[in-house]
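Here the structure is laid out as C-alpha cells; the discussion comes afterwards.
One chain of protein is taken out of this complex; the other chains stay put.
Presenting chain A:
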C-alpha cells in the first residue's frame, strides 16, 4: 500500500500532497516538513530509499523518492510494495506529466495541481497501484479532458 504521495520543491514548498489515510491539516504539514527535511539533506548519488520518518508509518514504512530538477517526488509505502517497482512508478508518473503538460516544469504543477491530481488518480487509487502503462493513463486523462471541454463549450453556447 502507498500511504502518501508528496511532491515538493527544493525549498520544501508543497506542490502536491495526497494522503491515503486521514491526517489533520497540521499533521500533514508536519509530515511534509519532516519528509522534506529527511530527503533534502541527502546527496544526489545516494540510494533512493529512506527509512520512514517518525510521523508517518513506523518501521514497516519506507520513503521512496526521486529528485528531478527542482522537485522531489516522494512516495511513502509499506513493505508490500516493491521498492524498485515504486521507483519505476515514479518515473512513469513524471513521464506522464511530461507528456500531458508538454515539457513539464515546476510552474505547471504550481498552477495546475488539480490536473496533476487527476493524472495521479489514474495511476494510484486509494493507495493501490491501478495502472502502470503510460499510454493507458494518457488515454484516460485525455478522454476526461475532452469530456470536460465539451461540457464547458455547451455551457457557453
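Annotations
Convention: contacts are C-beta pairs under 8 Å (C-beta built on N, C-alpha and C of every residue); 3 or more make two chains touch, one makes a residue touch a chain; residues count from 1.
Everything that follows uses one rule, which is that contacts and distances are computed from a predicted model.
Of the names listed as "GPI-anchor transamidase", "Vacuolar protein sorting 26 homolog B, like", "Protein YIPF" or "AP-3 complex subunit delta-1", the one that matches the UniProt record for the absent chain is "AP-3 complex subunit delta-1". For chain A, the residues in touch with the chain missing from this view are 1, 14, 16-18, 20, 22, 24-26, 28-29, 42-43, 45-51, 80, 82-85, 87-88, 110-114, 117-118, 121, 125-132, 140, 143-144, 147-148, 151-152, 155-156.
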